[in-house]
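Presented below is the structure to which this report refers.
Note that this complex is displayed minus one protein chain, with the remaining chains in position.
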Amino acid sequence: MYNQVVMDHFKNPRNVGVIEDPDGVGEVGNPLCGDMMTIYLKIDENEKRISDIKFQTFGCGSAIAVSSMLTEMAKGKTLDEARKISNKDVAEALEGLPKNKLHCSNLGADALHMAIQDYDDKKAGIVRPREEREEKHEHGDGETCYCPYCDVELDEKASFCEACQRDLTEEH
Amino acid sequence: MYNQVVMDHFKNPRNVGVIEDPDGVGEVGNPLCGDMMTIYLKIDENEKRISDIKFQTFGCGSAIAVSSMLTEMAKGKTLDEARKISNKDVAEALEGLPKNKLHCSNLGADALHMAIQDYDDKKAGIVRPREEREEKHEHGDGETCYCPYCDVELDEKASFCEACQRDLTEEH
Amino acid sequence: MNVINLDHISFNPLLPEVREAMIDAINNKDLHNPSSQHKAGEKSAEMLAQARQNVADLINAADPKEVVFTSGGTESVNHAVKGAAMANREKGNHIIATNIEHNSVIRSLKRLSAQGFKVTSLSVDESGRVDPAAVADAITDQTILISVMHSNNETGTIQPIAEIGAIARENKVLFHCDAVDSVGVVPVDVQALNADLLSFASNPFYGPTGAGGLYIRRGTRIFPLLDGGVQEHNKRAGTENLIGIIGMGKAAQLAAAHMEERRAHLADLKKYLVEQLPQYVDEYIINTNPDHSLPNLLNISLKYIEGESVMLMLDEENLAVSTKSACATGSLRASHVLLSLGLSHSDAQGTLVIAWGIDNSKDDLQKLLSTLSGVVSTLRSMSPLYQK
Partner (left out) sequence: MNVINLDHISFNPLLPEVREAMIDAINNKDLHNPSSQHKAGEKSAEMLAQARQNVADLINAADPKEVVFTSGGTESVNHAVKGAAMANREKGNHIIATNIEHNSVIRSLKRLSAQGFKVTSLSVDESGRVDPAAVADAITDQTILISVMHSNNETGTIQPIAEIGAIARENKVLFHCDAVDSVGVVPVDVQALNADLLSFASNPFYGPTGAGGLYIRRGTRIFPLLDGGVQEHNKRAGTENLIGIIGMGKAAQLAAAHMEERRAHLADLKKYLVEQLPQYVDEYIINTNPDHSLPNLLNISLKYIEGESVMLMLDEENLAVSTKSACATGSLRASHVLLSLGLSHSDAQGTLVIAWGIDNSKDDLQKLLSTLSGVVSTLRSMSPLYQK
């Protein structure tokens, strides 16, 4: 199911754990599967650079691998650089995820960006309510969607296929 | 498909052929399958007894076996006795026919009865038109019929099953 | 590879005798089409008839003709549900089922709903069982079909089928029982259960996949799902999967002969597993009904961790388990069965289905337990839920 890079990060995840007294925390839940990820950051104030990063994940093999890969990618990067890490970058660094697991990569980048936001907010003295902090991620990147059951073209957001009267898992 | 008695009569049919100058001829066609049988009789006038009998059949294995068995049964019988031979008697003498071949036994007794009728008619100087000579045989003997497709109870004469929208071969 | 198969609910190995019967059939140069009227065809028709008799005996069908061979549980269920609904439409348009049916039932019902049928889907209690009184209450003058599964493929919980069958009979409503995971494992008697239609498959009793059957009580009004030739007494068209059916027949014969000793062995393993579990893991929920369930399956939810991760880590140690119905793989939704039991989404995520077979031993379960213990600690140490 998973390639070797994913399995390696799953079996030997890097940067697992909690940072006591972190400079930023990002916590996201995946609305599709109920999985969860928390990212803890330690920031080098001078260089605006991520000096340490740890994660905790409740999720599938892919979610764990994504967390591990993401933290490896972010570690040592400046905040500006880190902000640019996208879900796609993580999935690519993992050399691909199964189609129906692509959404798991959302968890990673979202949690990272939220942790950076948390750091920025703290600096600026803003306290956001929890909901506002949750980032909404986009579905795919404009590619055409087909119903997995009857193969008709679908609206990206369809959760039900009119053609074949089926509920859709949102992976089309 | 067929039992050994049937196969024996099929493989070595008794009384095949034509009687030149017969005393009675019966000829029936099976409306279901288009098969045909002709029975030729030679009658001993004094004893009112079948002294010789032959058949010709265009039909399935069962039709040929029926013809053979029937002629064996009729041979030497008085006309009164022969008139009493029923389709069922022939099928029983053959130790059974497959369910969907039971109708083939109709051919035999019908042709015999018609040949006897032909003999009687000749004696009485009656000339019947061909159609009138064709005997109509009854479907089964009052047993319940079921649709072979959906198993609902059916009218004996149904040629289409309303329940499941199927054409019926008339063997139900 | 030497994997310990504790995922018997997804796949059972073929019994040696079944392998042999299938290989004999494959090597039989005289195998032919059972519908052909020549000698080779007749020989094959006899093999088909023998398999049908064995299967009829296993479920106590009054007449082997009531057994229709299919390509498996899904076809049987689709045939039963859609065929009975369509054939009885003029009598009514209401169907009763439960929330925890297999997707083959649920999706067949969904398709029927799109065609104007109304479906009442009953909930189960926390122990996973439906109340027969609720079935009786749901019956209206439009009700034409009740479909309730014998045992659930995720929890192993067995429903009060005989009671439901009696209610259906009393109300003259057709009763279909999806007994895919029960037939050949526990006694299933179509006559005692008052089932008009009963779906089953061969693999749960160690026959090949892709072979199954539908019991259709004589006189039951039902349309074929596969229209075409006159095979299977006109109830299911298509050239028969003779090799698979021969394997199924052999498996049925063995299942009937060894039912009790197999059950005892499987139940023994279950007892061992349930007793040992607390010594290896804590904070888990058993989702399998303790009194009414299959002897070969235990469904547990491990708190704070997710099932796929557990399954993958156990797989690394050559222990095969599943985390939800294998055929639901690819869907990311939490199991409808577990949610119906009242589990939270996160508890449902941590669900493991441990399903052993007659080829497993206590050693296998012991290996599972000790490995599981480590896997659970590792994953919990990673979990944001566990810390809090």
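In this document, chain identifiers A, B and C correspond to the written order of the chains, with residue numbering beginning at 1 in each.
Operating definition for what follows: a residue touches a chain if its C-beta (ideal position, glycine included) is under 8 Å from a C-beta of that chain, and two chains touch if they have at least 3 such contacts.
Just so it is clear, the structure is predicted and the values come from calculations on it, not from any experiment.
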Absent-chain contact - pick from C:Asn78, C:Thr157, C:Asn194 or C:Thr220: C:Asn78
Omitted-chain contact residue, chosen from C:Val119, C:Ala237, C:Val281 or C:Leu369: C:Ala237
Hidden partner chain, touching residue among C:Leu226, C:Ala256 or C:Val281: C:Leu226
Full-complex contact with the absent chain, from C:Gly41, C:Gly92, C:Pro187 or C:Gly342: C:Gly41
Residues of subunit C in contact with the chain not shown: 1, 3, 5, 7, 10-11, 13-14, 19, 22-23, 26-27, 29-33, 35-41, 43, 70-75, 77-78, 102-104, 107-108, 110-111, 201, 203, 208-211, 223, 225-231, 234, 237-245, 308, 311-312, 314-315, 318, 320-323, 325-331
Touching residues (missing chain, whole complex) on subunit B: 2, 10-11, 13, 16, 18, 27, 32-38, 56-61, 63-64, 100, 103, 165-167, 169-171
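Quick note on the criterion: only the chains that are shown with their structure count from here on.
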Centre-to-centre distance between subunit B and subunit A (centres being mean Cα positions), rounded to whole Å: 82
Intercentroid distance (Cα basis), subunit C paired with subunit A, Å: 37
Numbers and ranges of subunit C residues touching at least 2 other chains: none
Of all residues in subunit A, the ones touching two or more other chains: none
